[in-house]
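Missing here is one protein chain; the remaining ones are kept as they sit in the complex.
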Amino acid sequence: MSRLFVLAVNAWQENLRGRFFLLSFFFGLILLYVSLLLGILAADQELRVLVDFGLALIEIIGLAGALFGACTALLREIENKTIYLVLSRPVRRWELLVGRFLGLMLSAWAAMAVMGLFHLALLFLKGWSWENAYLWAWLGSCAKVWVTASLGLFLSLFSSSVMTAGAIAAILWTLGHFLPEMRALIARSPDQAAALPMQLLSLVIPDLQCLNLRDKIAASSFDQAWLGLGYAALYSLVWTGLSVWLLKRKEF
Amino acid sequence: MDQAIAALSFKGVGKTYRRSHLGRTYLSRGVEGLDLDIARGEAFGLLGLNGSGKTTTFKLALGLLRPTMGEVSTLGLPPFSPQALSRVGFLPELPYFYPFLTPEESLIFYGRLSGLDPAGLKRRVAEALELVGLSSHSRRRIAELSKGTVQRLGLAQAVIHDPELIILDEPVSGLDPLAIRDFRDMLQRLSDRGKTLVISSHSISELEKLCHRVGILKDGRLARLLTQQDWRSAPGGLEDLFVETVK
Partner (left out) sequence: MERLAILAIALGAGLGLNGALRRLNPAPVDSAGITLAHGSAVENAALFSLGMRRLAADLGLIRLLIYYGTPEDHHGHHTVAEHFGSGHYPELGPRAMRILDLDPSFSYAPIYSAGALAFNLDRPEEALAVLRHALSRDPGNPEYHRYAGAIGFHKKGDPRKVLELLEPALENEATPTMIKHLAAFLFERSGQRERAVSIYREIAQASRDEGYRRMAQEALRRLGAEL
């Protein structure tokens, strides 16, 4: 376990000393400026727009960093050959993968937390009152980033291409939000045979809309949220486990 | 030689690389029919032209590659086993480090991965830096270091955990003559302390000075195995014997 921790800390340090956190602060400035403008335009609904826009940006920035990191983490180690100095030590391949992925996710979530704090400071200044729904929305975003990053990690090892992995993961991200619409279209399609490919796709792509707690921020209860978060955890663990399997098969 | 006491043992080892492209599979030979035992405490050199299988041999010894046939054992254990790897140090050709770390941080990182206790780690890091002459550079970022300095750091990470077996792939590649001499002295000190060294190099004179035996690889096969007596008694030394073997 300690090796896993060492590798996670190393990945965390890499992100901390990289552009990750600078991006977070830069985002904070953009958020302050753009959302103020949008909020003014929304008049009575200024706070709602500030909440929605901020949470959306936090998710997108978190996703961009995590997905980029996941797609490049191991491929870059292989390309740069830094992997030799790690795997020539008593480090199991699953420790390397899980450790680096853990460090990456902790960095991404920490960045999202920093951005969240900036966002909350702005909201409180504007007279907003705390709602638990905000925390649920933030957790849902963290879960979505986790699922998509684990997909990106798997795809990077499967395809050995950062671009392919990133592109496919991004497509799955968008399709995952479109699932309710896909199911509606399938149900309404006059030609079920023609809808079959879409139906098959809808069965396997990750259901990110169930994690989109941001869209349910007006809901009175978040009982089902635990189900979604559990789904996200299981989904990510399965794909991470399969990534370990791929890494074990690789030769360097 | 009894496999139980061999530092490295290759028994009928072959490695074929498979590459698939547009439905066709291309095969290329890494090594073939390799039978070799390297004793503990021995300094063994591996010579060969580019592409002769030196790096493949090392990667097989470290579990980075799996043999297509035959058996490899490292310190009597499977090469990919943590028990074996905890007692092996490796300096790859042109070692790459994480640029965002300093030499000290890098050695702490690799030391922890090798299972060193955090309590004694700082002392070990200081000793390793002292051994390779990098004490004054310990806090600079690796991205700022010269090639020779990075190579020294490479040796430091290979020995930080006091391994029994040290594998070095082209350790003096790209170094100036003074740096090469320093390197040779460091490796000699390690050999004198009873470490097993396995070194590949294009610098024949360095291997002549350091090694007890030298193996010459040609097209993935161990073409010749020479002792110190062999090259000392040859008129042209190891160089002539090498040229004669690979031509």
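Order as written gives the chain letters A and B; numbering starts at 1 within each chain.
The working rule: contacts are C-beta pairs under 8 Å (C-beta built on N, C-alpha and C of every residue); 3 or more make two chains touch, one makes a residue touch a chain.
Keep in mind that this is a model prediction, so the values were computed, not measured.
Novice: Give the labels of the shown chains that the missing chain contacts, considering the complete complex.
Specialist: Within the full complex, the chain left out of view touches A.
Novice: May I ask which residue of A:5, A:94 or A:245 touches the chain that does not appear here?
Specialist: The one listed residue touching the chain not shown is A:245.
Novice: By the contact criterion defined above, which parts of chain A meet the unshown chain? Give residue numbers in ascending order.
Specialist: 38, 40-49, 52-53, 56, 59-60, 144, 154, 158, 174-175, 177-178, 180-181, 183-185, 187-188, 203-210, 212, 214-215, 217-219, 224, 227-228, 231, 234-235, 238-239, 242, 245-246, 249
Here is the rule we go by: only the chains that are shown with their structure count from here on.
Novice: Please compute the C-alpha centroid of chain A, do the same for chain B, then give the distance between them in whole Å.
Specialist: Computed from C-alpha means, the inter-chain centre distance equals 41 Å.
Novice: Along chain A, where are the residues that touch chain B in the complex?
Specialist: 2-3, 6-7, 10, 13-14, 17-18, 80-82, 84-92, 251-252
Novice: Enumerate the contact residues on chain B facing chain A in the complex.
Specialist: 59, 62-66, 82-83, 85-86, 88, 90, 92, 94-98, 100-101, 109-110, 112-115, 157
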